[in-house]
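As structure tokens, the structure follows; a few thoughts come after it.
With one protein chain removed, the remaining protein chains of the complex are shown where they sit.
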Amino acid sequence: MFKLLEGPQTLGRGKKFWLCFVAVLAGALSYPLFADSYGVGNFAYFLIWIFMALGLCLMWGYGGMLSFGQTLFFGIAGYGYGVLAINMGGGTATIAALALSVVLAMIAAGILGYFMIWGGINGIFFGIVTLSATLVLAFFLGQTAGPEWHIGPARLNGFNGMKGMDPLTVGDFYVEGSALYYVMVALIVIVYLALRMLVNSGIGNVIVATRENPQRAEMLGYDVRKYQLLTFVIGSGLAGLSGALYTSWGQFITPSSIGLPAAAMPIVWVAFSGRSDLTATLVGSFLLLFGFQTITVYSQQAALVLMGALLLATVMLAPQGFVLGIGKLAAGWWGGRGPSDAGASLTETARLQSKES
Amino acid sequence: MSAEVFSLFYQFADVFAFLILSAAGLAIVFGMMGVINMAHGEFIMCGAYVTVGLVNLGVPLAIAQILAAVTAGLIGVLVEFLVVRRFYKRPLDSLLATWGLSLIVTQSMLLIVGSAVRGIGTPEGSFAIGDYTFSTYRLVLFGCAVAVLAGLYIIFMKTRFGVIARATMQNAAMAKALGARTGRIYAISFGIGTGLAGLCGALYAPTMTLIPTMGATFVVESFVTVVIGGANVLLGTAPAAVFLAMIRMALNASYGQIIGQIGMLVAVIVIIRVLPEGLSSVLVRRGR
Partner (left out) sequence: MTLVEVKGVSKRFGGLTAVSDVDLAVNVGEVHCLIGPNGAGKSTLFKLIVGLYPPTQGSILFDTVDITAERPYARVQRGMSIKMQAPSVFKELPVRQNIQIALQERLSGEERLAEEDRLLTLLNLAADSDKLAGALSHGQQQWLEIGMALALKPQLLLLDEPTAGMSPEETFRTGELIKSFNAEGMTVLVVEHDMAFVRQVAQRVTVLHLGKIFARGDLESILQDEKVAEIYLGKTHAH
């Protein structure tokens, strides 16, 4: 089964790659030992969004479905976590609230995905229908300021945002600070490796086959709609995981994390990083989040202008993504001249070139 | 009784005008070039700001509105030349590029202009039928929406440009082989599309608060109208707007704006499942 960690659908194979992986992981695990708690909290904050990026990478890069609805499911699970945590009374129940809110996001994705995929919506329209749904949810939550908008004791609270839910808690222990950071790192490792295995599995084969040529895939006996729905639900569930963790991290969520410009952010991260590879998305998204946060301290608008400029620059200059392109160059330059590696990298280069043309 | 009937018509006309004015520009660009202009809302915003700026300088409202639409159209031609033109073979990338543009424009506006701009207030004028009072300006907006549809009909069905444009729409390579300057036609069509967006902003500027993010208020309506209307502005967008306006009107009246919007979205999602090729496919098939 661990064979599936490497395969034609993911870059990075062999000892060298996994040594790098272990080194980065070791660095991440030892970071709280020599950083202050503010730094650790900040890092945990960047990591929240990685799930959303990986989910979009799966849907868009592997499945060929460009969803603009990542923040829709982020919001559903984020608000869902808040409502459930408040109603279930905090404590260890917050773990259940987290799981349930992600399930809620996946159910919502299942329903929306069913109508779109069985309705034959693809390409551009997939994007604008998901974005419309996202904006409508943001508008709806924006006008729930009145006291009549509540679910149990949980007030939705319009643009001021919902607050008062407990963070993730085990017994009496609040999962905050370094503990939350370690949870986040562990979840990312699990999700990253699980996605690698998924895309290199038989299911992953069908997912990329559907991206390449849905009719041919159907002619091989696959009901491509089911695979598309599965991809959409997993990708949206990951966005939901980000949302629930976000609410737990800050005990707070507002409609502005759903609507514009928030909805554009996952697209920027994944496009800039290189949508066709999970590792590139992981690395690139982290870098962008880090940079974004650094600039936001001075001016959020300036940071967003930069994000817009990066998106424009990516599609104009490197449609396959900057991080992926640089990673390829570096890998080629650094070594890996073994016969099998050379063949593989040739295949990859050809794949990129045919993508560009 | 007639007052009630007129009131119903008035509500319908109000929503219909909003849908047509916000969607027409987007639909033309999509129909002609297969491109969804994600910066559509920003062209609307541009129209609104130019209008208000000119009115504050003392230009009469109607003239300011026309100038605003022309400005948005010219900026559109420039954007087509600099950005959109590269992406005609990559429609998804054109979506991303224009979205990047949209982010740059809104956030820069927030940086430069800030969030508050002095509005100009809705032109007064109202009239009463029975116990109901109606705003004259809302009827003017409806008139403008009908005029836009009529104008598009004339441009695309009766002019030389329209013939070439429709030929390009059908088969760009063939039109090019027959001597049509497709590049120029695309630029002009994109300009007409963004000009209509600017007109929409100009017309609604007196009725709303001006903020750089106001474009987002229009995009859901324009998206869903284009999604079910498909690529044909005259045969798709207009009937789609009639259909959505009825749903919207019914829900607005009893449950308020936001439920109206949610209802419209749900209707669209159900329609794409039932009629995968959009409303216009049914109409076109019937037409044959």
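General remarks:
First chain written, first letter: the chains are A and B, and each begins at residue 1.
In this text, a contact is a pair of C-beta atoms (placed from the backbone, for glycine too) under 8 Å apart; a residue touches a chain by one contact, two chains touch by 3 or more.
Only a predicted model underlies this, so the values are computations on that prediction, with no experimental measurement involved.
Summary of contacts with the chain left out: across A:L98, A:L141, A:L168 or A:V206, the touching residue is A:V206.
Annotation: of A:F74, A:Y222 or A:F272, A:Y222 touches the absent chain (contact as defined above). Seen from chain A, the chain kept out of the figure touches residues 8, 202, 205-206, 208-209, 212-213, 215-224, 343-344, 346-347, 350-351, 354-355.
Note that only the chains that are shown with their structure count from here on.
Spacing of chain A relative to chain B, judged by their CA centroids, is 33 angstrom.
Residue ranges of chain B in contact with chain A, taken from their complex: 34, 36, 83, 86-87, 90-93, 95-97, 99-108, 110-111, 213, 216, 219-220, 223-224, 226-227, 258, 261-262, 265, 268-270, 272-274, 276.
Note for the complex: chain A touches chain B at residues 66, 112, 114-116, 118-121, 123-125, 127-129, 131-133, 135-136, 139-140, 143, 259-261, 264, 267-268, 271, 299, 301-302, 304-305, 307-316, 319.
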